[in-house]
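Quick one: the structure is below, questions incoming.
The complex appears here without one of its protein chains, the remainder shown in place.
What follows is subunit A.
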Amino acid sequence: MSRTLRRRSTLAASLALVASLGLGACGSSDSDSSAVPPSGGGGGEDSLQSVYDDAPVADAAALLSDSTMAAIKERGVLRVGAALDAPLLSQQDPSNPDDIQGFDIDLAKMLAIYIIGEPNIEVVPPASETREALLQNGTVDVVFNTYTITEERAQQISFAGPYFVSGLAVAVPSDTDDISGIDDLGGKTVIVGANTPAVTAVPEEQPTAEVVSFATDPQCVQALTQGRGDAYVQDYTLLAADAQANSGIKVVGQPFTEEAYGIGLPPNDPDFKQFVNDWLEQIYADGSWAAIFDATLGTVGDGSTPEPPTIGSVPGS
């Protein structure tokens, strides 16, 4: 709290002091921090300003004439297909719709800086059923949406990256003792998020499990705590964030799949793909990828920063 106060102007500091005298010590600082979910990530996101300031910008020569990137620079805004309700990845602040935070969105802003020089992005929200169509018809320039690279999808669109590797894990209600991982889910009712890799991964691992899908992550957590299913299978980082926020659930076992997330790009545009991959190499090398990870996904889990994945290391990328 003292750190926050020091950064404010004297006027704001004295106002806060007056408020705390009147309302009790923690009143004003609580309302400040609640505007920046999740609590752990609040300070981390602020520290990204220096990353943005030092973000790489592409040479004019890299923006080939008549290319996709030149068109984006001309337009002055990068159109991004991204969710608005994914904690730590791409979460909109409901009281301030312009404020979207998370790993995916921060990377999208970095890409916008690389192309345009400014973090100008326009988010086209939840596109998960029709991401391929949005890329094919040019509604969005790129998709940052925990978009798992698969060969089927790569026939429809192109992928840059992978830019992050995660995996599916299992969460159960805190009072469950007989499930310690995916191997115990045979014959159980398993909750998954609609349009997540878990929809297909769970039947592959456990054909006898009954899969129930809900539209959003909060709905899945609610359904799990209400007993509509025995377990919830979802991305490990997302589950870790859920378990941190909700004492009613816990994550059991280690991730049982490897999901490589790619940046969705329009099909048949090798110049743009090469351009985005070059950018990824740069932010891997200069440490800004790691700084963004630490400020977002890194606020849950064991605190270590993973190595960035190797570009093109996955079939379809």
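One rule holds in what follows: contacts are C-beta pairs under 8 Å (C-beta built on N, C-alpha and C of every residue); 3 or more make two chains touch, one makes a residue touch a chain; residues count from 1.
Definition applied: contacts and distances are computed from a predicted model.
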> Any idea which of "MaoC family dehydratase", "ABC transporter permease subunit", "Selenide, water dikinase" or "Cobalt transport protein" UniProt assigns to the chain that's been left out?
Replying inline: "ABC transporter permease subunit"
> Just one of A:57, A:71, A:124 or A:212 touches the chain that is missing; which is it?
Replying inline: A:212
> Of the listed residues A:50, A:96, A:139 or A:156, which contacts the missing chain in the full complex?
Replying inline: A:156
>> For the chain not shown, which residue from A:96, A:200, A:254 or A:274 touches it across the whole complex?
In response: A:200
> What residues on subunit A make contact with the chain left out of this view?
Replying inline: 129-130, 132-133, 150, 152-153, 155-157, 191, 194-195, 199-200, 212-215, 219, 222-223, 226-228
